[in-house]
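Here the complex is missing one protein chain, while the rest keep their positions.
Going by the order they are written in, the chains are A and B; count residues from 1 in each one.
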Amino acid sequence: MDSASHFTTGQAAGARHAERGGALGVTVHVVLLLLVLGQLVYLASRYRVRVDITSDKLWSLTDSTRSLLGNLDERLLVEAYFSEKDKLPVNVRNTRAVLDNFLDEMVQLGKGKVVVERFDPNSDKAVADKCGRVGIQPADMRSTSSSSVSLDRHWQGLRFVYGGGKQKVLGLVAPASSYQAEATITPAIKEVVTTSKRKFGYMEWPAQQVGQSAAGVGWNTVRTFDQVAKRYELQNFKDEDGALLPDDLQTLFLFRPKDLTDRQKYVFDQFLMRGGTLVVFADAAEYAIGPRRAFTKMPMAIDAPNSKVRFADQLANYGIEWRQKVVADLAGEADMPRDRFNAPFEYFAAPELNFLGQQQLAWKQYPYFFHAVAGDWSNAADQLARDTKGLVDAGKAARYRELFGTGMPSDEFLFQSFRKIGRGPGFYWPTWVGLRQKGGAEDLPAGVTGRVLLRSSPLTLVEDPPQNLDPIGNGDPRARQEHYQKFLASFGERISAQTREQAPLMVDVRGKLPSFFAGVERPKRPSEIKEEEAKKKAEEAKEQGADKPGEEKPGAETVAPIGPEPAKTDADAVAAAPPEAAQLDEPTAAGRIVMVGDSDFLRDDFVKGDYRQAGGPWSSLGPLFFAQMLDWLAEDKDLIALQSRVPVDRTITLVKEQQPGGDVRVAEQALQQKTRLVRVINWLVPPMLLALFGLVVFAVRRGHKRRFLASVS
Amino acid sequence: MIEVEGLEKWYGFAQALKGISFSVQKGEVVGFLGPNGAGKSTTMKILTGYLLPTGGSASVAGFDVVADSLQVRRRIGYLPESTPLYTDMRVDDYLAFCADIRGVPRLKRNKAIGRAVELCGLSKVLGKNIVELSKGYKQRVGLAQAIVHEPPVLILDEPTSGLDPNQIVEVRKLIERLGEEHTVVLSTHYLQEVEKSCTRAIIVSQGEIVADGTQEELVATLPRGPLRARVRGPEENVLRQCNELLHGVPVGVIERGDGWIDYRIDVPEGNAPVVEAFARLVVKNGWDLLELVRERASLEDVFRNLTLDASKEAQSA
Partner (left out) sequence: MRETMVIFRRELRSYFLSPIAYVFGLLFLAIVLFAASSMALVHGSQASMQSFFGMLPWVLLLFLPGLTMRLWAEERKSGTLELLMTFPVQISGLVIGKFAATLCFLAFLMVLTLGLPVTLDYYGSVDWPPVIAAYVASLLFTGSFVAVGMFWSSTTRDQIVAMLLSVVSLLVLFVLGYPTLLEAMAGWMPAVVVDVLNGVSPYKYFESIGRGVLDTRDVVYFACFCGFFLYANALVLQARRHKG
């Protein structure tokens, strides 16, 4: 019935009356109700209360942010340079809502100490100019104005000023969730509120590279890695003159130390005596990797030629046993990612011809690239104690069960975000780094505690670095295949000759470390030596007269150059240098050494994935590990929590973890069957229950009816 | 019990009720008569509170059907036209539901259902699904539903339509019994129904009440009925003599039988001694008078008379 026409024609009074009570009444009611409810919904979204009921509090602000804002000493001014919200593109508008929400929450948490001031750079030229000065950038985006499409400037930057002094600018923030907002804004606030960026020192010895520039590959990428550079300052302390480290330096990183002079070792020792933390990424050997996949050992020495003491001995003195051997692990396969070529992998792939005759990358097991995995290896004791006939040696198995453990302790804070992945960062030709042992037991210096943080699997081969570790060579496909078979066979022979043990790959030693140079005269600085020599020379010259002023003594070459370039010391500067701090024979504070048996996984070319296309290694987890390590060392657990709020492990385990060395296909099949079974049960049982319920209801009713009819007749 | 005053109802442009007024006293069984579309159902729907009137007022048991709709609904039992039922329910479940929703107390519910079942003769089908029942039983279920809460007023919209003659008889008996305890308003277009079971008839046509009264009152409004005479004698002679004797009185043949003929003599208004004259005529001519009856006016005549007039009027207008 057409109500509108009714109403306009309005023939009879009665008809009108009916309409007023009918269609019109309904319309008016509905419109009014819509307005009221719309208002209600709007208000509800303005003054919303969100309760995060996940047990991990996945969607709530962390305590870190709360305590940070709740304990401000001075006023934190937040200048929000936001252009008009209505003109923002829709997708950005949501981020504005998130930001507004977050700022409101900040003000609440700040208890009056947080002040938010808003500016619109689009409406005020002066504000826009200021933005340009302080580093808040506009984004030019398509505008959403009703009639036309035009390019508009949008601003969404924040500037934090703490106590009228320190400031920090976030040029353009567009967080998609409050969680993301927190991850960007809280560190920024922390930065202005705390006095300075945490400083870390480092020394690096670039890796050699074949076939390309001689400059070598460094560790720049990990240092400039976003998460790192924002919050930490890394300063190079590699001093040609071997100066002692400044007192305010807490932590020093050594990226693949080599050619270490005694003086440098002394510097480390004194740093530790003072209570510093030394972090060493060390390798026993350096393998060349290039476009041609050389994989050959390159000459490298840890200690400088004229060095009198060995770095390994120095470490042993502190309680670390560093065997300069290469560790390989056959069990890497156990945690092979599903999608080998897209998932983060530390595996080795070789070009092969597929059945269509096209060249493609095929995954190859390469035991020198592997992860420490979180699984407990004592579960695999029986499997490992099996002899060639497949019989389990009970005694061996019991010993193994006792001996073997997890490759990555899950309680360690450092591995918080690796727990989910179930494995640590991938290592490349790593080396043995363990605790000092004597007679099979830990033998640490008095007052020193140590812990092994990462271990390989028991299927490990530890040996002196071989000259060549290329598994496939560079021949034609068949030759490659043969080469690879030979490589594996040889590896298998070597590994079965060894006793099964888990090679330690990372240790953390702390306490009052004994000085390696106690009671020994401190090694002189190169400049001192030169000075002495110059003095000597001068004396000699005095003695011999001024006949041969330019002549050099052959003994001068004993002065070891530190680093890639020979030191050029200005005698005047040396003279002007302040006298060195007195030698410490005893520790004055508890020091700490963290040593990781690999440095390749932080190399620029590995991190960036330069060899990905050619099937080479790609250390995708390296930067994450490094960033986590910095937070861990800084003991800023809040920030780790912010970076990697990993929920409780809720991994679905349909079948028990596969025993290492078991048949992959059998396990795969078992998993498939179990998966199918569980799914089908879940799929079919509830509908069947419903059907059963229905049948019961009908049967009961039928019985009821029959009984009733019987009683009637 | 029921007071209706100037009730109007418009469906869009069409006026279904043109201001009808009537009242029903307690204990009456009122039949609503009228052709289809006369406004019977509309009136009933308004009385039961289902429809809202456009104008006028109506009250049941003292409660206004618009303002106190719920009170009205509690006091009536209603059997809508074509007897809608929840066919997926069992008879006992359905009656229990109707009793519950009409506020029969839990304790008295079974008794109330028992009474309704007994009255309507449903005990044999109580455990059956309604969908399995015959039309007559369905109708009875509808009636049982309407009386389960013992309402003072029963409103039945065409309770016998679509039933076979036997079923009609049964339902009529039922209504008669119900009429002993309830005030009943029923609508129908079967005249006999009103004649048989109602104490009073209201005839509606074109949304207006054209007649309202007991059967006798209504019939009395009509002129006296014609004479029917069964005579054995020559037809021509009879007709001619009659025309001569009773000048102007129309006489016609109704039926010719075995040696006799039925004549119809329309007796005119006034007190002309037509019967006597005719009797004398027969005797005089030596014919045999087998039967002489004055036919009574029926409600049907009244109904036809009124509704035909009205529809003619409507057509001419």
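To be clear about the criterion, contacts are C-beta pairs under 8 Å (C-beta built on N, C-alpha and C of every residue); 3 or more make two chains touch, one makes a residue touch a chain.
This structure is a prediction, so every number in the text was calculated from the model and none was measured.
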Chain B residues touching the omitted chain (full complex): 9, 11-12, 42, 45, 48-52, 70-71, 73-74, 76, 78, 80-82, 84-89, 93, 97-98, 100-103, 145
Those residues of chain A which, in the complete complex, touch the missing chain: 1, 18, 21-23, 25-26, 29-30, 33-34, 37-38, 40-42, 44-45, 47-56, 58-59, 86-87, 89-91, 142, 144-147, 149, 647-655, 671, 674-675, 678-679, 681-687, 689-691, 694, 697-698, 701
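In this section, only the chains that are shown with their structure count from here on.
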Gap in Å, rounded to a whole number, between the CA centres of chain B and chain A: 93
